[in-house]
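Heads up, one of the protein chains got dropped from this complex, but the rest are sitting where they should.
Up next is subunit A:
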Amino acid sequence: MAEAIKVPTMAEYMAEGKKPEVLFWVGCAGSFDDRAKKITKAFVKLLNEAGVDFAVLGTEESCTGDPAKRAGNEFTFQMQAAMNIEVLNGYEIEKVVTACPHCFNTIKNEYPSLGGNYQVMHHTQFLKSLLNEGRLKVEGGKFKGKRITFHDPCYLGRANGEYEAPRDLLKKLEVELIEMRKCKSNGLCCGAGGAQMFKEPEPGNKDVNIARTEQAMETKPEVIAAGCPFCNTMMTDGVKSKEKEDSVAVMDVAEMIANANDL
């Protein structure tokens, strides 16, 4: 696993006078959070495997402003948006893919009226299109027949109506997909959204991630599949607090595919 992975930047593409097929928006979690970085790398491996001509912004990327906006700081959000849009438009970006539903929602829905118009895809949507085009092959492999439950990220599911792309990928892995009693449009939040990730919860009788983990545990899963780095953190913490980390894994759908393909 020690081999270096190929991650070209937009600046490099620009220097060569080329344009990639898609920009991979890594996001703050994907760049800095140790757990999320693994998701980022798994996704990059899949992009390389499928021969996708992609680039990242690297040091020119900055927070989309999602947590600031949802915390109520519209100024910081719009400043971040203005800077990011300037960079993206400067590179004449047309298509963006990201493994973070918060970045996905913000760039797709909130950037257009500020001057940033791109085709934005969540990584599960993008991977699905790669499979449909035959550019990526998925073998059931090690997840075949395993009990898997999928936790819908609010900003992919309810916020943008995408429930099927991640499930379609899991079906390709031939898993036994078991839905939680609260799923899809009724899914329970992991507790991280709305900038909750960056503050202590208000007083209550339970943490939201514990409540959601309990719902996931009811399905007796071997893997809790996620599609968001923040959900991943929250569910991982939940599984740990139940002392089940040896028997229940929390994995991003992209990691599962990369893993099944021995990447």
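As a convention for this text, contacts are C-beta pairs under 8 Å (C-beta built on N, C-alpha and C of every residue); 3 or more make two chains touch, one makes a residue touch a chain; residues count from 1.
Going forward, contacts and distances are computed from a predicted model.
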What name does the UniProt record list for the absent chain among "4Fe-4S ferredoxin-type domain-containing protein", "Putative lipoprotein", "Cytochrome aa3 subunit 2" or "Branched-chain amino acid transport system permease protein"? "4Fe-4S ferredoxin-type domain-containing protein"
Full-complex contact with the absent chain, from A:E92, A:E133, A:E202 or A:D262: A:E202
From the listed residues A:M14, A:A159, A:I178 or A:M217, report the one that touches the chain absent from this view. A:A159
Taking the full complex into account, find the residue in A:M14, A:A50 or A:L114 that is in contact with the omitted chain. A:L114
Tell me which stretches of subunit A touch the chain missing from the display. 1-2, 4-5, 7, 9, 26, 28, 30-33, 37, 40-41, 44, 56, 58-59, 61-63, 65, 67-76, 78-82, 105, 108-110, 113-114, 154-155, 158-161, 185-189, 191-208, 210-212
